[in-house]
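A quick write-up on the structure given underneath.
Missing here is one protein chain; the remaining ones are kept as they sit in the complex.
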Amino acid sequence: MDSYFDILSALILLSSFLLVSHKRIKSYIKTFRIQSALIALTAGIMGIDSLIREGSFDILIVCVIIVLLKVIYIPRLLYRTYGTVEYKVEKDFYLNIPLLILICCGLVVFAYFSVSNIGSLDGAHLNLQVVNSFSVILIGFFFMISRKKAIGQMIGFLVIENGIFVTAFFSTHGMPFVVDIGIFIDMITAILIMGVMVTRINEKFESINLDKLKNLKG
Amino acid sequence: MGLFLWLTPLLAALLSIIIKKTKLLHTVSITSAVLLLLLAGYATMAVTAQGTLQYPLFWSLFYIDALSVILLDIVAVITLFVSIHAVGYLNEELREGTLRESKIRLFYLLMHTFLFTMVLALTVNNLGILWIAIEGTTLASTFLVGFHNDKHTLEAAWKYVIICSVGIAVALVGIIFLHLSSVELINPDRALQWNVLYQNAERLNSPVLRLSFLFILIGFGTKAGLAPMHTWLPDAHSQAPSPISALLSGVLLNSALYSVIRVLSIVNKNLGDSHFTGRIMIGFGVLSIAVAALFILTQRDYKRLLAYSSIEHMGVITLAMGIFTPMSIFAGLYHMINHSLTKSMLFLASGNILQKYGTRNISGVRGLMKVLPVSGTVFFLGLFAISGAPPFSIFASEISVFLSAFAEGRPLLGGVVILLLAAVFAGIAAALFRIFFGDAPESCQSGETNLPGAAVLILLLILISVSGLYLPAPVKELLTSAQEIIAWNGTI
Partner (left out) sequence: MSFFTADLISGLISNFIQFLLILLLAPLSGGIIKKVKALSQKRKGAPVLQMYFDLWKLIRKESVVSDTASWIFKATPYIVFAATAAAAFMVPVTTLVPSAISGDLLLLIYLLALGRFFMCLSALDTGSTFGGMGASREAMISALIEPSLLVSIFTVGLISGTTAVDQMMNTMKAVGVPLLHPVYILCFFAMIIIILAETSRIPVDDPATHLELTMVHEAMILEYSGRQLALMEYSAAIKQLIFLTLLVNLFLPTDQLVSLAGISGAGAAIPAVVIAAALALYILKIILASLVIAITEISTVKFRFFSIPNLAALSFILAFLGFLQYFVLGR
C-alpha cells in the first residue's frame, strides 16, 4: 500500500512541476485536472482501504467530491472564465521556464530539510509522502508569485489547496469529515468569487494582466 | 439559546434576499443587531456563571468561554453601532446617486453573512471549523470590499481575496500539523477540538506542534494584518464602504488574532514556557508597529492612515501576547476591546467625512470642525485616543503593555516600542490635525447628513472615554478569567 502512495505522491509532485513548465493557460488547466485526478486516485485507494478495515465511507465520499469538484467542475469553470476574457497570448511569467523549474527544485530541497527532520515523521514512507506533498504547496505558492495573469494565480491557489489536501491525507489520513466538507465548500466559493472577479477585472482593465493593478500604493 | 447566535445573522441574511424594500431591510438589520447584542449578553452571563457555554449537539461544536465571549461582545456591540450608522450611510449614498437601490440588498446579504462567519469563528470548538469560518469571513467580505466596483475597489478586493486566501491556506497547513501532533492521542470523533487539545496539551508531539504554530501564526497573521503580510489591509480598509471598514478593522482583525491566541495557549502549555512563541510573536509585533509607523509618517490618504494604525495596534496586541505574562495578556485583551471600539468609531466618522468631501486625500479636507461639527469633534478626539493619549482607554491598555514589557525585564523592547509609538503619534498629528481647521472647500455645505451615525459616534466616544478612566468589575473579572485560559492557571 505504502509504495503506491509513494509513487502517487511523487507523481503529484511531478504534475506540479509540469504545471510550472507550461506556458499557456489552457495547459495549466489541463495539468491541474491531471493532478486532481491523481489526488482523487490517492483518496480512492485510501477510501477503499478504510472501507475494508473500518467500514467507513467518509474517505470514499471525499474522493467522489474531489472527482466532481476538482476534476470536472472547477476545470470547466476555469475554461469558461478563460473563454469570457479577452484571448491574447502573452508572456505570463517573469522568469524563463528552466529557471522557474530550477527554483522549484530548490523548493523541494527546502521542503526536505524543513519537514523531514520532524521527530514524529520517522517512518520513511510517511516522510517521503509528506515531503512531496509539502513541496507541492510550496510550488503552488511559487507558481502564484511567478505568474502575472489572474487565472494563473487562481490555478496557483488551487495547487496550494491540492497540496494541503494531500499533505493532510498522507500525514493524518484526512482531516475530520466535517472539516473536509467545510474546506470543500470554502474552496468552491473562493473559486467562484475569484472567477467573477476575473471577469470584472477584465471588464475594467481590459486585460487580466495583474501588472495593471498598481493604483493602490503606500 | 446560544445557537440563536448563529441563527440570527443567518436569518437576517436570508431575509435580505427576500425583502425588496429598503426601509424594511434597514429594520431587519438593526433588529438582528439588537438581537445579537442581547444574545451576546446572555452568553456573557452564562459564561460568568458557569465558566463555559456548550451544547452536545452537532459533534459538540458550540463552545464559548471567557476568551471567546469577550470577542463576541465586541462583535455584537460594534455590529449594532455599525448597522445604525450604515442606515444613514446607505441613505446618503442613495441620495447622492452613487448607489442603486437594488445593491442595498446585496450589501445587507453580504454583511450578515460576514457577521455569521465571524460569530461562527468565535463560538466553535473545532479548530478546523474555526479555520473554515475565518476563510468564510474573507469570502463573505470580498464583494463588500469591492462594493463600488470601480478600478480601485476591484484592485483592493482582488488583493484582499488572493492574499488572505493564500494566507489562510498556510494556516490550514498549520492546522493539519496540529492534527498530526495529536492524531495518536485523541479519539477521531473529538479530533481538533480545542478543549480536548488544551486538556491534553502536555502530551502532544512538540516538534510538530512548533511547526504548526509557525504556520498558524503566519496564516492567521496575514488575516490579522501583521507585517510583512499586511499588504492587503490598507487597500481593503480604505476602499471598502466605511461601515465595512469599521467591521473589518474592529472585528475581523480581532477574530484572526483570536485564532492565533487559541493555538498559542495550546503550544505554550505543551512547551511549558513561552520562549519559542514569545520570540516570534514579539518579532512580528515590533515589525508591524515599525512598518505602520513608517507608512503613517508618509501617508496622504486618511482612510489608509487609519488602516496602518490598525496594523500598528495589531502589532501591540501580538507583542503583548508574545510577552506572555498575566499582566501583558490582560493588557492585550483589554487593548483588543479598546482598539475595536476606537477604530470603528474613527472609520465611521471617516465615512461621514468621505461622503461630505468626496475625497480620501488629506489635502482635500479642510475646516472639518465647521463643516461637520459632531463627526469632526469625534474624529479629532478619536485621533488622540488612537494614538494613545490619555484619558482614553487605549492609553490605559497600551501603557500596561509597556509596563509589562519592562516588568518582564525587557527594557530595550519597551523602549523601542515606545519610540515607535511616539513616531506614530507624531505622524498622525502632522498628517491629520490640519484637516480640522482652515477654510472648507466651497462645494461643501456644513451640517451633519448622517444623523443616526452622528449619534452612534457620540455614544462610542463616551464609551471609550469612560472605560479609559474606569473599568467595571464584571469586565475586569471576564478579562481575568480569559487571561487565565490563555496562560493556564496564570503560571508561566
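Labels for the chains are A and B, by order of writing; each one numbers its residues from 1.
Methods note: a contact is a pair of C-beta atoms (placed from the backbone, for glycine too) under 8 Å apart; a residue touches a chain by one contact, two chains touch by 3 or more.
Since the model is a prediction, treat every value here as computed from it, not as a measurement.
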{"item": "Where the missing chain makes contact, among the chains that are shown", "value": "A"}
{"item": "Option from A:I72, A:I97 or A:I145 whose C-beta touches the chain left out", "value": "A:I97"}
{"item": "Touch criterion as defined above, residue of A:I48, A:V109 or A:I145 at the omitted chain", "value": "A:V109"}
{"item": "Touching the absent chain when the full complex is considered, from A:Y4, A:Y73 or A:Y94", "value": "A:Y4"}
{"item": "Hidden partner chain, residues of subunit A it touches", "value": "3-4, 6-7, 9-11, 13-14, 17-18, 21, 96-98, 101-102, 104-105, 108-109, 112, 116, 124-125, 127-128, 131-132"}
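Here is the rule we go by: only the chains that are shown with their structure count from here on.
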{"item": "Subunit B-facing residues of subunit A, complex", "value": "115, 118-121, 134, 137, 141, 144, 150, 153, 157, 160-161, 164, 167-168, 171-172, 175-176, 178-179, 182-183, 185-186, 189-190, 193-194, 197, 200-201, 204-205, 210, 213, 215-216, 218"}
{"item": "Footprint of subunit A on subunit B - complex, ascending", "value": "59, 126, 128-129, 131-132, 135-136, 138-139, 142-143, 146, 149-152, 154-159, 161-162, 165-166, 169, 172-173, 175-177, 179-181, 183, 188, 191-192, 205-208, 211, 234-235, 238-239, 295, 298-301, 304"}
